[in-house]
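Omission of a single protein chain aside, the complex is shown with its protein chains in their original locations.
So that you can tell them apart, the chains are marked A and B in the order they are listed, and the count of residues begins at 1 in each.
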Amino acid sequence: MKIEYYIVLSIALFCIGIVGVLARRNAIIIFMCIELMLNAVNLLLVAFSKMHHAAKGAEVATAGVDGQLFVFFIMVVAAAEVSVGLAIIVMMYRNVHSVDVNFLNRLKH
Amino acid sequence: MNNIIDLAWLVPLFPLAGFLLNGLFRNSLSRPLTGIIGSGAVLASFVVSVLLFLEVKKGNTGVAHLFNFIEVDKLTIPFAFLVDQLSSLFLLIITGVGFLIHVYSAAYMKEEEPPHFARYFSYLNLFVFSMLLLVMGSNYIVLFIGWEGVGLCSYLLIGYWFKNTEYNNAAKKAFIMNRIGDLGFLIAIFWMIAKLGTVTFSTPDSGGVLDKVGDLTAVDITGITLLLFVGATGKSAQIPLYTWLPDAMAGPTPVSALIHAATMVTAGIYMVARSNILYTSSAITQTVVAGIGLATAILAATIALKQNDIKKVLAYSTVSQLGYMFLGLGVGAYTGAVFHVMTHAFFKALLFLGAGSVIHAMHHEQDIRKMGGLKRYLPITHITFLVGCIAIAGIPPFSGFFSKDEILAAAYLRNPLYYVLGAAGALLTAFYMFRLYATTFLGSFRGTEEQKHHLHESPSLMTIPLIVLAVLSVIGGWVGIPEVLMHGAHSLGDFLAPVFAASAEKMEAHSISHSTEYLLMGVTVIGAAIAIFVATARYRRNPELGEPTGFGKILANKWYVDEFYQWLIVRPVNWLAKVLNSFVEKEFIDWLVNGVGKLVNYSSRQVRLLQSGQVGSYVLLMVLSILVFLVLQFFIKK
Partner (left out) sequence: MPVLLIVIPLLSGLIAFLVKQEKSVKSWALLSSIVSLVISVMALTTKNDSWLHYNLPWLPELGSSFNVGLDGMGKVLCLLTGISFPVIFIATWNNSYRKPNNFFALMLLSQAGLMGVFVAMDALLFYFFWELALIPVYFLCSQWGGERRIPVTFKFFIYTFVGSLLMLVAIIFLYFQTPDKSFSIDSFYAVAQMSPGTQAWLFVLLFLAFAIKMPIFPFHTWQPDTYEQSPTAVTMVLSAVMVKMGVFGILRWLVPVLPTASFQFGDNPATLCVVGMLYASFVAMQQDDLKRLFAYSSIAHMGLMGLAIFVPSNMGMQGVMIQMFNHGINILGLWIVVELIERQMGTRKMSELGGLAQKAPVLGILLVVLALANVALPLTNAFIGEFLMFAGVFTSLASKYHYIFAVVGAISIILSAVYTFNMIQKVFFGNTNSLTAGARDIRLNEKLVLSALVVMIIAIGVYPKPLLEITQGAVDTLISKMMIKNP
């Protein structure tokens, strides 16, 4: 498959994520949108890695591996983020009985 | 170089020691002791001055070098004393007349508390010290040190009775007007340094200012001399800076005699005479000096006609006589000017001390309208005062005749108009002096009964100086008898000739025919005699008691010059200061500074609004900015 298809798909996913983050007020949905953006990047990284390997794999056996490595890193970080983020949301729900982010602007006071 | 000249530093040392003794121990010294220390110090200086004078008379002159005052880069200013004909003559006048006035003061000021009495004498001694520095300095800086020093002492002594605000104002006015002149002096010194790199008068290897006149352009010479003359107008009370001198009469009368008649105010004449070669080299400056001198002489004489304060009359007379001296300097009659300084020191000190004696007898009454007929009560004062009046009026063979005649004859040579105006001024002099004399001493007593009861001749400590000065006022002129009257009798001229030799060379030697000279003398003497006669006849019977009207009122108000200065200078300066302080400083500069601070405050308050706490808006901003950067990148790509 041509690389462009992957790129277009990633961009679409990423934009959906951004719009979700901007438009929605429910913390859980924002959270999911952030995950969506991260995974859009992951998808792109894997696609480029594959492409790179196809082009240079004959000369260098490990060509493109680092792209895959990044994906693992991102997934690990995302997992850690989810655990922390969900904990925050839970705490928030306990305090204000809502997961609406607009309630959070009280921090500034 | 001679031993005695090396000891020249003793001359100013004695008054300095007297100043320190009287100043530091003023609380423990008794009045007689203070008087002895103060007068003794000046007497000691006088003795050394006489020795120096005799040495100089033998033809030995020299410089006593003490130490190098300032030594920077290529400029070296030594602290050294010059002893030559001119300075030794001034030394005699200052210490001689100074001593007499010190003695007189001891009696005149005896009502003061001992600490204040000691303060008075310490100021007087400090003044003598500064004046001696002024005339002995071997360069313009030491001269300037003395120059400002006498200004300071004048300030201190005018404001001696410091509880009186008016006296303090007079003292302050004197100091500030002197400072204006000093500024000119100082700039002249800078000019010399810039062009010649030295301020020493003259050195053996011809490296001094006065040796290097040839290196200066005409502009330089004119500029330097004019600026120096600005200094002289301040110190010697000439137009436009003369108004402080009459106000300075607020000080004790002996101070007026010493500082504001005999010595300090002649500093300007000394300085010009010292720089004579510079002045001779600039025709423009000479004209200016002669013109200002003449104008001052006449202006002050007219004002003196209508003054009723005995000291004010004498003060304006001093201003007027100083004008004559500058006229002499302006027409190149340096010897004549110095001669007049000397005779003026005698008779003006005499007149002031006489006035002091009158004031003393009248219990500090200075208004001549309340005097009259004092001849009977103060015989010695009367006689000596009369001698002073005749001397200043210029009747031969009293001293004033010879010196004034010499100046007027030289003025005639330069420009007959100078002579005419000068002679007219001389008539005025004779007139107002005898108006003063007649109103004070002749006629009948017009004071209160109580004053009349207390009228008494002053103690001998005061009358002896009067008698000595009276004798000097009579015979003082005989050292300068003009050639036409007696051949080779101008011993003062011969004595001073070396100092003015360079100038004499430069000026073409005009000489005046004998018949003209007799005529000139005759006109002034007869004119003065008539003026004396008219004034005496008119004022002995009917003194002016009322307030003057018409033109007389303008004269009595001193041509409104003080008011004019107030309007022209003092008020604008105060106004400017007020505007700068209350408007520019507070409303503008500080406003700008605080404005910057307020702007920061304001903008941060505005920027703070962006921090709404809405996570969504932060993210939106972030995304938008990233987009903007992306777009920008497309454009910036080459």
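Here is the rule we go by: a residue touches a chain if its C-beta (ideal position, glycine included) is under 8 Å from a C-beta of that chain, and two chains touch if they have at least 3 such contacts.
In this text the structure is predicted, and so the values were computed from the model without any measurement.
Asker: Touch partners of the unshown chain, restricted to the chains that are shown, please.
Answerer: B
Asker: For the chain left off this view, which of B:9, B:69, B:478 or B:565 is in contact with it?
Answerer: B:69
Asker: Identify the residue among B:110, B:506 or B:578 that touches the chain left out of the display.
Answerer: The one listed residue touching the chain not shown is B:578.
Asker: With the missing chain put back, which residues of chain B would touch it? List them for me.
Answerer: Contacting residues on chain B, toward the hidden partner: 67-73, 75, 115, 141, 144-145, 148-149, 152, 155, 159, 162-165, 168-169, 172, 175-176, 179-180, 182-183, 186-187, 189-191, 193-194, 573-574, 576-578, 580-582, 584-585, 589-590, 592-594, 597.
Heads up, the rule we're going with is that only the chains that are shown with their structure count from here on.
Asker: So how far apart, in whole Å, are chain A and chain B when each is placed at the average of its C-alpha atoms?
Answerer: 96
Asker: Write out the stretch or stretches of chain B touching chain A in their complex.
Answerer: Contacts found on chain B: 611-616, 619-620, 623.
Asker: Considering only the defined contacts, which chain A positions touch chain B in the complex?
Answerer: Residue positions touching the partner: 18, 21-22, 25, 101-102, 104-108.
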